[in-house]
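I'd like to ask you about the structure that follows.
Here's a slice of the assembly, chains where they normally sit.
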Amino acid sequence: MSEKIRVTMYNEYLEELHDANCAKVYPKGLHGAIGDYLAKNPEIEFTAVTMEMPNCGFTDELLNNTDVLLWWGHGHHGEVPDEVANKVQRRVLNGMGFVPLHSAHMSKPFMRLMGTSCRLHWCDDEKEVMWTVTPSHPIAKDVPEYFVIDSEEMYGEPFGIPNPDEVVFIGWFNHGSVFRSGVTFRRGNGKIFYFQPGHNSNPGYYNPHVLKIIENAIYWAKPDFIVPNREDYFGKDVIKI
Amino acid sequence: MSEKIRVTMYNEYLEELHDANCAKVYPKGLHGAIGDYLAKNPEIEFTAVTMEMPNCGFTDELLNNTDVLLWWGHGHHGEVPDEVANKVQRRVLNGMGFVPLHSAHMSKPFMRLMGTSCRLHWCDDEKEVMWTVTPSHPIAKDVPEYFVIDSEEMYGEPFGIPNPDEVVFIGWFNHGSVFRSGVTFRRGNGKIFYFQPGHNSNPGYYNPHVLKIIENAIYWAKPDFIVPNREDYFGKDVIKI
Amino acid sequence: MSEKIRVTMYNEYLEELHDANCAKVYPKGLHGAIGDYLAKNPEIEFTAVTMEMPNCGFTDELLNNTDVLLWWGHGHHGEVPDEVANKVQRRVLNGMGFVPLHSAHMSKPFMRLMGTSCRLHWCDDEKEVMWTVTPSHPIAKDVPEYFVIDSEEMYGEPFGIPNPDEVVFIGWFNHGSVFRSGVTFRRGNGKIFYFQPGHNSNPGYYNPHVLKIIENAIYWAKPDFIVPNREDYFGKDVIKI
C-alpha cells in the first residue's frame, strides 16, 4: 500500500485532565498513549480529536478523510451532538472502519449502529486473562493464545449486543466474570471491531498485546475499496442507495 | 397455552383511505385484511392502531400488553413520533416480538433496531416466486417449497440490513431481481421477522401462504418467557440492565 | 402437546462400570442420573442405550422414533461403528434434535456434523461459573444469570467449532480459562445444542441448573414439524433431497 491509512481517534479527554489518578497513568491522554504507539508505524497517519473541540473536533473534511475511527468516551456520551453521531454512523455505513474502545460500548455511534442496549455488568479492577478464540483472524495476528492484563476494570456478560459476526477474544476476570471482549460486525460497507480493555485509570494502553490488537484492527477495518454507486438494471423507478 | 397471544398491528392507513387503487384492494385497510384472517385463530387477540390516532395509537398500556407487534408504514415514516419509535425499540429489546411488513423496512423502529440504511431497489409490479430456504424453520411450517404471488411490488438486493440470523425466504421477481424476503434477527430479548410482500395496491394480504407466514411469525416471535432481572454476583458496583 | 417427546440417550457407560471414582458418583451410570431426572417430566419418554449393546443399541426403529438424541462418550469414540455415526448424522439432517454432552465434542456424529477439529484445552477439576449470555433463549428459561458448579473438568478455548448460530452460555474456570459452554447449530432440518458440563467423576448431572438446561434443550431441539418432500417446480430434471 503506497498511501497511508488515515486513522482518527476521538477521545473524551476529560478525566485525564481533571482526575489525578487518570492524569498520572495517561499524562498525554489516552490518545497520546495510543498515538505514540501508532506513530512508529509509517503506514499509519494518526489524528486525535477531543470533546472540548468544536463539534468534538469533527469537521466534514476530517470525517470524509478518515479510513478508521477509534472512539473512546466514558461519562459524557450524551454531550456528543446527535449530528456528529449521525454523521459517524453514516460514514461507517459508507465504508469507514470503526473501533470503539472500552466504555465506548455506550457511545452514541456504537449504540446507533448496534440498535441494542449495549449494556453489561461492570466492577472494580481485576486481573484479566484475554483468550484468543479465533486465532486465524487478522486481528489476532502475532497475538498469543492468551495474555494477562494485571489490572483492568471488569466488564461482564450478558453484553447487550447483536450476535457478532465473529468473536475474536473472550476475557476472563478473576472474581468470576467472562466477557466477549473482541467482537466484529459488518454494518453496511463498514467494518466494526469493539474491544473491551482500556479503562483510563488502568495502564491497558501500554500493554503491547492490547496495542498490537488495536493496530491489527486498523488494518482489518480500513475499507478494502470504494464501493461504486449502483448501476440501474431496469432503467426505471429503481431507488439507489 | 391458555392465554391468548396479544397481537397489535400498526397500519399507516392513509393510502387505503385516499388512493382509489388501494381502497379497492383493501376496503377495510391492510389491518382489516390481516385482522380478518387472524380473527379465525382463537389463540390470537388482535388490535389495530393507525397513524391518525393520537400518538399513532400507542398508549403505554397497549405497548406493555403487546406480545407481538406487526408494523406497516409507507410514505409517512417520518411522522411517527420519535418517542413512539424509541418506546417500540425498547419494548422489542425487552422481549416483544416485532414483525415489520413490506415498506416498514424504512420505518423508524426497524431502522433503529438494525442500525443500517435498510435500503433496497424497488420497481413496478412483477410476478414473484417465493422460495423457502430454511424449510424446517417454524415460520415455514405448512408453507410449500415455493409459491407464486402473481403481482407484487418488486424489492431487490442489495438490501441494507445486518447479516440476518436466518434467511427463511428468498424472493424471485420476473424481471431479474432477487430479495431476502423473510429474515430473522434477535435483538436484546426480542425476536424480529422482516417479511417483504404486501404493497397496498396488490392483494398480497389475501394470499393464504403470505397470511400463514405472518401467523407463523406471530407464534415464533412471541416472547418465550419473561427474562427476570439480573442477580448480583459480586454484591457491589454491578450495573443492572 | 399430546404426544410425548421421545428422548434417547447414548451413554458409553464403561467408566461408571470399571472406574471406582465414577462408579461412586454415578452408581446407575450417567444415563441413570439424567434418566431419573427426566422421568419426573410426563411429557418426556426416555430410553437409554450403551456402547456394549449390539450396534451401540441403535436399531433403525429406535433411531427413526427418536425426537431428540443425547450423546455422552469419552474414551471410546472410535469404537462407535461408522454406520451408526452416519445414520445419526442423517437423522439429524432430517430433523432429529441432537444434544452432545461434555466429552461428546469428539464423538463421531458431532465431528461429522461440524466438519472441524472440535478440539479444546482441558485440565483437572476446577470451580466453574456458568454465565447466561443469551438470557431470552428457550434453553435459558428458568436458569439464573449465573450459577456455580463446584467441581468440573476444565474445558478451555479455543474450541475448534464453526461459528455457532447462538452462544447461550459461557463458562469461567477458576484457574483462568473460558469456554463457549452452550452453543447451538442448525444443520439441515435438525437442531444441535452442545453443552459442556458433565465429566463422569464430577457430580454435574445432579446439579439442578445443568439438568434444567438439558431438559430445556430437549424442548428446543425436538423437531417442530416434519418437513415434507419437495415439490417439483419445473416438472423435469430436478433433484429432490
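Assorted remarks:
Think of it as A, B and C in the order they're written, each chain with its own count starting at 1.
What we mean here is this: a contact is a pair of C-beta atoms (placed from the backbone, for glycine too) under 8 Å apart; a residue touches a chain by one contact, two chains touch by 3 or more.
Everything quoted here is computed from the prediction, not taken from an experiment.
The copy number for the entire complex in this file, given 3 shown chains of one sequence, is 4.
Throughout what follows, only the chains that are shown with their structure count from here on.
Of all residue numbers seen at the chain B-chain C contact, over half occur in both copies; the interface is built from largely matching residues. Rounded to a multiple of 5, the C-alpha superposition of chain A onto chain C involves a rotation of 180 degrees.
Per-chain Cα centroids separate chain A from chain B by 33 Å. Chain geometry summary: the mean Cα position of chain B and that of chain C are 34 Å apart.
Residue numbers of chain C whose C-beta contacts span two or more other chains: 134-135, 145-146, 166. Residue ranges on chain B touching chain A, taken from their complex, read 89, 93, 112-117, 119-124, 156, 158, 160, 162-163, 165, 175-177, 185-188, 230, 233-234, 236-239, 241.
On the chain B side of its complex with chain C, the touching residues are 95, 134-136, 138, 141-142, 144-146, 165-166, 186, 188-190, 223-225, 227, 230-231, 233. On chain C, the positions that touch chain A within their shared complex are 129, 131-135, 145-146, 156-159, 163, 166-167, 170-172, 176-178, 180.
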